[in-house]
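Presenting subunit A:
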Amino acid sequence: MTSHEPFISLSGMSKSFVGIRVLKDVDFDVREGEVHALLGENGAGKSTLIKMMAGLYKPDSGAITVNGEEMKFAATGDATAAGIATVYQELLLFPELTVAENVFLGHYPRTGAGWIDWAAVRARTRELLDQLDTHDLDVDAKVLTLSVAQRQRVEIAKALSRNARILIMDEPTASLVESDVQRLMQVVRQLRERGVGIVYVSHRMSEIFALADRVTVLRDGAHVATCDIGEVNEQQLVSMMVGRPIDSLFPKAEAEIGETVLEVKSLNHGRHVQDISFRLRRGEILGIAGLVGSGRTELALTLFGMTPATSGEILMEGVPVHIGSPRQARDLGIAYVPEDRGLQGLVRPMAIRKNVSMATIEKLSSGIFIRARAEADRAREAVRRFGIRCRDIDQPVSELSGGNQQKVVIAKWLETEPKVLILDEPTRGVDVGAKAEIHTIMGELVKRGVAILMISSELPEVLGMSDRMLVMSGGRVTAEIDRAEATPERVGAAMTAHRGAEAA
Partner candidate 1 sequence: MGKIVLSAILALSFSTSLSHAQSTWTGGDDLPTSPLACDGAAAAAAAFPYDGGEPTDAPDRKGKTLTVVDVPKLVGIGYFNATSKGIADAAAEMGTMNAKTDGPSRANIDDQITLIDNYITSGVDGILFAANDPVAISPVLKKALAAGINVVGYDANSEPDARQWFVNQAEFNGIAKSMVDAMAAEIGEDGAFAIVTSTFTTPNQARWIAEMEAYQSECYPNMKWLETVEAQEDNILSFNQANTLINKYGDEMKGIFGMTSVATPAAADAVTQAGQCGNVAVVGLATPNAMKPYVASDCVKSVVLWNPVDLGYAAAYVLRAVADGTLEPGATSVEAGKLGELQVINGSEILLGAPFVFTKDNINDFDF
Partner candidate 2 sequence: MSMAVNLPPIRPPTGQKRPGLLRRIFAEYGQECVVLAAIVLLFVVVTLVNPRFINANNLVTIFSGNAYIAVAAIGMAMVIMTGNIDVSVGALIGVLATVAGTLAVSGYPIWFALVAPIFVGMAVNTVIGVLVAYAKIPSIVVTLGALSILRGGLISVTGGTWISDLPPDFLIAQKRLLGLPVPFLFMIVLTIAAFLWMRYSAFGRSIYAIGGNPEAAVATGIPVERRLVSVFAIHGAFAGVAAILFATQLQVIQSTVPPNLELTIITATVIGGVSILGGSGTVIGSTLATILFATIGSALIFINVSAYWLRAVIGLLILATVLADMLRRHRRT
């Protein structure tokens, strides 16, 4: 199926924002029926390049050729008309509208009278979803009721409904659990078989090696290399991306494990937290694995006081405590780095300084007055300690890259000097370099006696970083596995187990 003439090719693409060149003279092309992986750290220029192909940004210079014809994309409509569709990372769907509507919004089939032909909309949506092996999705369901994986399927159906020849996928697996990742990869292969060219952006090496035909690496807005996947290995790709070699992907730091800090007995909250018991010790990293909806995040939210427990017991250093709000949790020494950085973790328009001090603002105040100098000192210290790349501490965090934003969240919570640190998907959407840095920080923390509860969808991360892991399914703990005994197979089995049937 693979033809050698590129369907779309971009040459000499450059783009600046407020005088900063984010893309310098980049060439890129995609052929029909190939998967072309696009790699690079956050800020390397991947999204700018993608948005130019989608018609959202206009290049300062450079040319776009589609099917041998030079095109100017003035608006998203032009790119769509040229057969290019994009599945963005932050899925761009309309929560209050139905699946079918989302798929055909903007290009509805019409009846003779010009009204929307709802019967056709529904039938064709059904057809498209069936092509994607998604037979279980109700075309009349409102999108707000769907899971992330289901929404993504809707996005892909949307792209196909416009007869896309090129499909751009921006970190499609970033928020998917392992089983959904497998299904998605299946779908991508299927699309490739049908001659669709796919631009695949991901940080996950395993997927790239499993799927891609070719790979292009960007660094600092410049083109580094384009090669067939057979010509490179993982190490080479990583060093091309970061410009330096990276030693180990999961640097497990050895720390001394001490006495129990947090003990939970038969904790309950709603459907997703049922009868949970475990202990967490000083210097330990306890990983929590489970599918979305297994109750991992809900457990964290209950421990953090967002959704206080309805029954059960929580003991901090042996003392029974009640946690009714995040504030109480914080005062007890529990910190939570949440799953959704932009929504829950950061006040993005605010300066780094103010974000870092947010959870400790009482400590940094005399009476009700904020001690501005102390606050600035703490923020500078955090920037230095975590290597946050920024202009200064008064820069709004919205201007930082994903990895640096995550470091700000972690810095904010470490300011509280927690005894227990809950990390929910700490490295999602974070590039390779920053990911390693965050893992290093975790290592330092456990060395200093902090107990870490880490939730991750990325199985290698859980396996690589944890001393012990809990596997959750259906709101219950289905397995507790020591590091030495943990294998992907065993954890995977427990993740899909029913109601503690496979309790270890």
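Everything that follows uses one rule, which is that a contact is a pair of C-beta atoms (placed from the backbone, for glycine too) under 8 Å apart; a residue touches a chain by one contact, two chains touch by 3 or more; residues count from 1.
Per the selection procedure, all candidates are chains of the complex that A comes from, given by their letters.
Model, not experiment: these values are computed from the prediction.
K.L.:
Considering only this complex, which of 1 or 2 touches subunit A?
P.N.:
For subunit A, the touching partner among the candidates is 2.
K.L.:
Along subunit A, where are the residues that touch candidate 2 in the complex?
P.N.:
54, 56, 75-77, 80, 86, 88, 92-98, 100-101, 105-106, 108, 111, 113-119, 121-122, 126, 138-140
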